[in-house]
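Missing here: one protein chain of the complex. Every other protein chain is in place.
On to subunit A.
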Amino acid sequence: MTTYKILAATGCPTGIAHTYMAAEALEQAAKKKNISIKVETHGQVGIENEFTEEEIRNAEVIIIAADKDVQSERFAGKRVIEVSVGKGIKEPDLLIEQALEGKGIIRKGTASQTAGSSTETRDGTGIGHAIYKHLMNGVSHMLPFVVGGGVLIAISFLWGIYSAEPDHVQYNAFAAMLKTIGGASMGMMVPVLSAYIAESIAKRPGLVIGFVGGLVANNGGTGFLGGIISGFLAGYLIVLLSKLFKNLPKSLDGLKVIFLYPVIGVFVIGVVMTLLSEPMSGVNEWMMDFLAGFENSNPLILGIIVGCMSAFDMGGPVNKAAYVTGTLLLAQGNTTFMAGVSAACIAPPLMTTVAVLLFKDSYSKEDRNAGLVNFILGSTHITEGAIPFAAKSPLKNIPIMMVGSSVAAVLTYFFKVQVPAPHGGFLVLPVVTHPLMWILAILIGSIIGGVLLGIVQKSSQKKEQI
């Protein structure tokens, strides 16, 4: 790490053009005079090339060329020249000269106050927005894996839902291959989610730890909720490590990135996620016992429980408890229970389809397309399609999906639908008893859930604009 004589922070309201032009101008002007400079940009992407506390401490002077807040409280006690971003573009040479001549004002406040400030709170837009940003980074990277894998699995069902089982009459080698490939892509989902949440927090060192944490979480059966936890843990673990190692000599910087972060990070996240995963099988068993107890209760209560469990973690331990109970009962000849589970598993992706169709303007293009693909995924009982939507705002969207799934399951039990297949969604309709009623039940649940999702999305979008 080098020490910079001059630090400069640039920023403009839109953060698309001027921020970077001023940065470039100042860098060039300093280069002409052979002065070391580091320019931090506050653009649309966020803060890039961010100063460390040490760099601020060691710099002689700080130039702020910005029309927005660049968290200048960090520069307390330093000599600061503050101008508009336009001046940074137009008169970079003059600014550098002034900086060297000792112009500027000593910033009020004490340097010691800023020394303790942490990276998390530095994000000027608040902790809530920061968490959202990290989640979004994970979700947007995960989405293509879900779509690619999910659609391939759905296609494999066209040969029959047992087409991948070698001993079954429906077996087809190509379909089995499709399902394996699709499964591989779906298997990347949780690790990628975790990795890119961590990457958003802690850049590349975070990516490594996030991947490993996500894999351990995935293998441990914690579902996507485990992936979110592991992503945040991994990211902040690196932030913490970088603080702990702050006082190591600079000659060890290379060693940190290539050795210390990965080795310590992977070890810690691995242990934590393993320990977190262990109780998961316990949770799973407990939920199954709990569920079996309700098997003979009235359709309303059973439907609500099955619906809530299926939509809660979509592939995680709670969802699996409902699903496995369903398949076990299926083996004993009980085809009613599975009908509700299937309905509750099919509904969440369809809710997202309904939401993006009815509330077009509230969703990004990426979301709209994903919502439409989810029609295929939902129709073939691939609940995971809904995960990207759920993961964006778990606290709001998961309860809504639980409501929608519950409605679908309750109605299914009321309509006395029987489903003798453990998977396949609407592709198994020919063997379903009361197929039309089943579709009706699922559609009602999906529409209720979809409308609620859309309303919440619309209102949260409005809040952001303010």
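Criterion: a contact is a pair of C-beta atoms (placed from the backbone, for glycine too) under 8 Å apart; a residue touches a chain by one contact, two chains touch by 3 or more; residues count from 1.
The definition used in the following text is that contacts and distances are computed from a predicted model.
A.B. asks: Which one, "PTS EIIA type-2 domain-containing protein", "ANTAR domain-containing protein", "DNA-binding response regulator" or "Urease accessory protein", is the UniProt name for the chain you do not see?
C.D. replies: "PTS EIIA type-2 domain-containing protein"
A.B. asks: Kindly state which of the options A:17, A:271 or A:372 is in contact with the chain not pictured.
C.D. replies: Of these options, the touching residue for the absent chain is A:17.
A.B. asks: Quick one: which of A:90, A:256, A:396 or A:458 touches the chain that's been left out?
C.D. replies: Here the residue in touch with the unshown chain is A:90.
A.B. asks: Which one touches the absent chain: A:45, A:127 or A:252?
C.D. replies: For the chain that is not drawn, the touching residue is A:45.
A.B. asks: To test your reading of the contact rule: which positions on subunit A touch the chain that is missing from view?
C.D. replies: Residues in contact with the chain left out: 12-14, 16-21, 23-25, 28, 41, 43-46, 67, 86, 89-90, 136-137, 140, 361, 364-366.
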